[in-house]
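Before any comments, here is the structure.
The complex appears here without one of its protein chains, the remainder shown in place.
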Amino acid sequence: MKSPLLTKDPYNIIITGVGGQGNVMASRVLANMLVRRGCKVTIGETFGMSQRGGSVMSHLRVSATTVWSPQIPKRGADLIVAIEPVEALRVLADYGNPAVKVLVNMRPIYPVGVITGESDYPEPEKIRRAVTALSAAACFLDATEEAINLGNPILGNIIMIGAVEGLGVLPVNREVFETVIREGMPASRIEANLRAFDIGAAAVAGNC
Amino acid sequence: MELGKVMQQVKERDAAPAEKGEGLGGQKELEEMVLKAGLCTGCGACVNICPYQASYRDKTVTLHSCDLTRGRCYDFCPRTPADLGALQRKLYDESDITPELGAMRGFFITRATDTAIRRQSQHGGTVTALITLALREGLIDAAVLAGEGEGLLPQAVTVSDPETAGRLGKSRFVVSPTVAEFNRAIRTECRQIGVVATPCQALALAKMRTQSVTATEGGIEKLQLVIGLFCGWALSWRDLSTVLKEKMDLASITGMDIPPSRYHTLEVYTRGETIRISLDEINLCVRESCHSCGDMTAEFSDLSVGSARLPEGWETARQWNQVIVRTERGLDLLELARRRGILEFKEVPGGNLEKLKAASLNKKRVAATRPSVGNGSGDSYRQAG
Partner (left out) sequence: MSIDNEHKEGAEVLFMGNEAIARGALEAGVRVAAGYPGTPSSEIIETLSRSAKEGSLYVEWSTNEKVAMEVAAAASFAGLRSMCVMKQNGVNVASDFLLHLTGSGTRGGMILVTCDDPGALSSVNEGESRHFARLMEIPLLEPADFQEAKEMTRWAFTLSEEIRNIVMVRSVTRMSHASGNVVLGPLPPAGGTAEFLCDGPISDPEQGPIISAPVAEKHRLQQDKVRKAVSLFEKSLFNTYTGPKKPELLVITSSACRLYTREAVSMLAAEDRVGILKLGTTWPIPPALVKRYLTATEKILIVEEVLPFLEDQVKILAAEQVRETGIKTFFGKNDGTLPTTGELNPDLVAEAIGRILGIEPKTIPAAYGEKLRMLAGLIPRREQTFCPGCPHRASYWAIREALQRDGRGGFVCGDIGCYAMACLFPAAGFYTCKTLHAMGSGIGLASGFGKLGSFGLEQPVIAVCGDSTFYHAAIPALINAIHQDANVIFIALDNSGTAMTGFQSHPGIDINAMGNASPMVDIAALCKAMGAPVVVEDPFALKETRETLNSLMEGGGGLKVLILKQSCALSPEKKGKKRYLMQVDELLCKGDACGCNRLCTRIFRCPGLLWDRNKGKAQIDEVICAGCGVCAGICPAEAIRCEEAPVS
């Protein structure tokens, strides 16, 4: 396999969201796509409690040559994929830097504290402004809404993977996506996943 | 101690908390000033208006915490500070108000004419006779009473059928969450409600009546009649059960009474025999909060009923009641009962009223020495002081 083309080595991606949003699956799918394209990928993540409504973060290190630390150093993200808007802010607070690109699904999942009225959830406009100010490029999607239209809100994570492809910063494409999901998924679900992928890719292409 | 001195003490004790802001508080204040302070009467005024307080056995408990700074629980509770003198003046004719016994239009000795009622009643059956009369005559369409529950616990119930009401006589010396049941009843179909209430419960109902409609969510206008019970104290369910369990089978108990003070006993009637227990032992079972209560005659009722004192002795007296009538409505009911022959009347022996006043004053005196926030009737004596 020939060495893949990377704009930076290692290229650091953080996929973030809330437990139950399919975050872990998204990172696995993206990483598998990259491995198929000849990359060495290291994913760092924690499970367990995170399933229960907590913030979930997956760190992906993409390299042409070697394994990297499963934890990205602070301020070291190249791409942040947030399946939940305030999670984008939470990750930016630690891993943001002037060159980072950010993809955000704008559907909020309210923390218990917000539900109970103990804390406030920021206005969407404020989130957009902060993300835009703290990144080199930002793109906001209504992935959950699109996914509900497709029949299942969980497809929001695949829309976000499509969006990553649409950005054009990684050596991945629809074909390799299809190969990867065909391996791990019943055939009946492939179609919806491919559509989700396309929606994401189209939403970002040329916008970000 | 003379009256003036007692009044002064009551005033001093109640002054500080009252100045803190009357009627302003929520669950937090209720917890601190009443529940944790051991002053809760178990009346249930704070129960069934929200999901946070509940009655369990003879106690009122907080299930979860509420952070509102102003709540009806605090407003309604008979143990939160309130200007009771003003409350009394608002609800009663000022000229009827006496310092020892509250508003008084008349003082009678009565009993139910119907012996069947008397047999099922504590003393003369006056309360049961009046309640069944009110139901039968349509003065009220529902009565909140304390029937017999499980294992010494009363069960607060709402009844609309006079027959059933007739079977719910007798005193239960463990408190009943009567006001909680009232709170539930006002949300039902019934339109005119009568309540048989101990002094603390009568006070809670009086506090509700003086709140604005929005504060009570409506419904309080359904309260048409309050028959008060004289009350020396009530007993803690857990403590009483423990004491009685050692001496008898709880299931065999058919009733209890406290004969005049010189006997110094609690009589427990069981199927087989009457068991007498020294008040020294029973006093240890008295609810903490009752020691701080200065109302013996349910001063916030339409009429109040207690046991009688007669020259013929206790065996005769226990068949009769003493009645203080406080309102027009109370008087009308009593006169109706007289006209219908529901109640028999007996001439009040000379000195009875004075003895009652002395007894009532004695309760106020004891209460005055106790630390308390809102004493049962503290303020009604202030004006006399």
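So that you can tell them apart, the chains are marked A and B in the order they are listed, and the count of residues begins at 1 in each.
The definition used in the following text is that a residue touches a chain if its C-beta (ideal position, glycine included) is under 8 Å from a C-beta of that chain, and two chains touch if they have at least 3 such contacts.
Here the structure is a predicted model, which is why all the values come from computation and not from measurement.
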item: Residue among A:Ala26, A:Val41 or A:Ile199 touching the omitted chain; value: A:Val41
item: Per the touch definition above, residue among A:Val86, A:Leu141, A:Val164 or A:Ile181 touching the missing chain; value: A:Val86
item: Touch residues of chain A, complete complex, unshown partner; value: 18, 20, 28, 31-32, 35, 40-55, 67-75, 86, 89-90, 92-93, 96-98, 109-117, 119-122, 126-127, 129-130, 133-134, 144, 148, 153, 183-184
item: In chain B, positions touching the absent partner; value: 26, 49-52, 54, 56-57, 59, 61-68, 70-72, 217
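The definition used in the following text is that only the chains that are shown with their structure count from here on.
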item: Between chain A and chain B, centroid-to-centroid distance (C-alpha), Å; value: 68
